[in-house]
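Omission of a single protein chain aside, the complex is shown with its protein chains in their original locations.
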Amino acid sequence: MAQIPAISDSTNRRHLKNVILKVSIIILSLITIVPIIFIIYKIVVNGISQINLDFFVKPSPDSLQAMTALANHETIPGGIANGITGTFLIVIVASLLAIPVGIMIGIYLYENPTSRYSGLIRNISEILQGVPSIVLGVIGYMWIVKNVTNGFSALAGSVALAIMMLPMIIKSTEETMKMIPNEIREAAFAMGVPYHKVIIKVLIPSSISGLSTGVLLSVSRILGETAPLMLTALGSSVINLNITKPTNAVPLLIWEFYNDPNMVKLVWSSSLFLLIFVLSLNIISGRLAKKHKTGRKK
Amino acid sequence: MKNLLILIMILSLTVSCNNTGKKSASKSGSNVSLTAAGATFPMPFYNLAFKKYSEKTGIQMTYGGIGSGGGIRSLKDKVVDFGASDAFLSDSELSEMPAPIVHIPTCMGAVVIAYNIPGVDSLKMTPDVLAGIFMGKITKWNDPQIKAINEGLNFPDMNIAVVHRSDGSGTTNIFSDYMSKVSKDWNDNIGAGKSLNWPTGIGAKGNPGVAGTISQTQGTIGYIGSEYAFAQKIQYAKLQNSSGNFINPDVKTVSNAAKGDIPADARIMVTNSSAPDAYPISGFTWIILYKEQDYNGRSKEQAEDVVKFLEWLVSPEGQAIAESVNYAPLPEDAVTVAKNILKTVTFDGKPLLSE
Partner (left out) sequence: MNSDRLTRTVLFISSLVLLMISAGIVFSLVGGAIPAFKAFGPGFIISNHWNPTSGHESYGALPFIAGTLITSFLALLICLPLAFSTSLFMAEYYRGTRVAGILSSMVDLLAGIPSIVYGLWGFYSLRPLIISLGLNEQGFGVFTSSLILAIMIVPYATSLSTEIIAMVPDELKEAAYSLGATRREVIFNVILPNARSGIIASYILALGRALGETMAVTMLIGNANVIPKGLFSTGNTMASIIANQFGEATGLKLSSLIAIGLLLFAITAIVNSIGKLIISRFSR
């Protein structure tokens, strides 16, 4: 277990080291904040002018509308409703695919920590994390667009994104569960609780905070992914809720806006939307985690 | 607070569902939807044209700007109704397709030479000087060769920084095709293609990347797609064409480049045109589709919709849309060729367009 060093350092020295550490930590944390503030500031300032009710309910404008609006110094009409609904659709399907599978794999690794097979699975999971998103888009194209839906579709996008989510969910599940004191798990078994109940009623609630972090991180990541969706969901100028048809998504729209000479402004407002969405997800998951706290934290 | 958030989410979902309901209810009940993918160059035009056609006929149309290569691949894999490409398929590429395909020219665009030189707001370029700059042989702005063609202008003693595209693109293709025609040096060492082995310069991604780099860095010169440059009001140079005239790129001079003979299959690069009032770095963009539309269980109705749409696209109504977003419309001859090709598209052996 832990070891306390024999007091070889003089007490003054130890206190000095203590203070130095604290100061460095604070300074470095502040340095970390600086770029965060800059980026968020830029997004908010540039994006807020374009946000109104239309933004949420109207589909994206075309180049001509944007051009005319710019020439008349008006706000560009339309919104990103086709992107918002598409993102919801694709992300929800991807989550339904990835979260259960990822958590189950994480639990498997936790329950069988030392077998060679587990080592293999762990390695594969880490390697998957490094695959560029565009390659997964190619995979989604090859597997789903060509063979399953015979055309570009939201489903292909969800599959590519789900694969992207897996490593993070697996990792955070396994690592968080490892931190649960063994006694709790053993106590449950000792009382004769069946295995699946141990998982659902003991392991998961104890690690909910870590689990939701993993889920949150992976959902946040895929919310902003463009490249894989270009090759799978393709895009659409209207709202589409059919997973076998091409669909748009907010990051895809951002890419379209970026490449269109008249619609660059909309890039920032769309990013602002994503930012707010991620913030809401954060808040919601934080609340959920608090509800299930087993009283370990102060 | 949490309740408020949930309320907002439910509201937005409801509203968006409403919109979907409204859209499908008001359309004339057509369940056909057409999907296309390909070149990014004509994307603003296609998006707008698709939208207008949708409003007109109720057919839902989707376009994905994934690149010409992606468009060709998608057509090959038969996952789209038609593809779009900035470069026509070579004979060997045609032979790799599972069935014969046809090219329909849809509009024209050009490549403009953009620059950022302090103190200079109007620039003339000749093919030789251009080749010299982009090949890294002319390296300073106050080089005598540049001054010779721009009498009266004051050039600073500054290094020339060339900006080119880092991503494969039809813009690069048109530019390099032109350069290969006007400079033997270029033809021998660099050649034409969607991406090149650039001897000098920085690569930026996409038109916005090149335009952004040029506008933010002094002493730069680069090439940009015309639809982008015209909309963004970027400074670009007048280029001397093969007749010796310095031409300012605009939709007229670009269309002029296609004056003259266009082959029956529409596969031609019209750079360095011999027409005296033509802008020399201009080109077509094409839509590609299978000649025989009965494949993969497609319905005759679907095939008819495709052909009718393309017929509309090259009509005056469709071409006016092109012009409204800074693309050059097809000249008369090209429209005739396009229509003739459309007449050869068949379903089960029988031409789809009645005539």
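Order as written gives the chain letters A and B; numbering starts at 1 within each chain.
Here, contacts are C-beta pairs under 8 Å (C-beta built on N, C-alpha and C of every residue); 3 or more make two chains touch, one makes a residue touch a chain.
Just so it is clear, the structure is predicted and the values come from calculations on it, not from any experiment.
In the complete assembly, the contact with the undisplayed chain comes from A:L223, out of A:L223, A:I239 or A:M263. Within the complete assembly, A:M142 is the residue of A:I48, A:I92 or A:M142 that touches the hidden chain. Within the whole complex, the absent chain has one touching residue among A:I107, A:V145 or A:I239, and that is A:I107.
Which of A:A94, A:V145 or A:I163 touches the hidden chain is settled by the complete complex: it is A:I163. The omitted chain makes contact with chain B at the following residues, 40, 66-70, 72-73, 93, 161, 166-170, 190-197, 202-205, 209, 212-213, 216-217. Mapped onto chain A, the interface with the missing chain covers residues 1-5, 7, 14-15, 17-18, 21-22, 24-29, 31-33, 35-40, 42-43, 100-101, 104-105, 107-109, 111, 117, 120-121, 123-136, 138-139, 142-143, 163, 166-168, 170-172, 175-176, 178-181, 194-196, 199, 209-210, 213-214, 216-217, 220-221, 223-227, 230, 250-251, 254-255, 258, 267, 271, 274-275, 277-279, 281-283, 296-298.
In this text, only the chains that are shown with their structure count from here on.
The residues of chain B lying in touch with chain A in their complex are 1-2, 5, 9, 12-13, 15-17, 19-20, 23, 33, 35, 37, 40, 43-45, 47-48, 50-51, 54, 60-66, 70, 74, 77-80, 206-208, 227-228, 231-232, 296, 321, 324-325.
By the touch rule above, chain A contacts chain B in their complex via residues 56-59, 62-64, 67, 81, 84-85, 88, 145-146, 150-152, 230-231, 234-241, 245-246, 256, 258-262, 264, 280, 283-284, 287.
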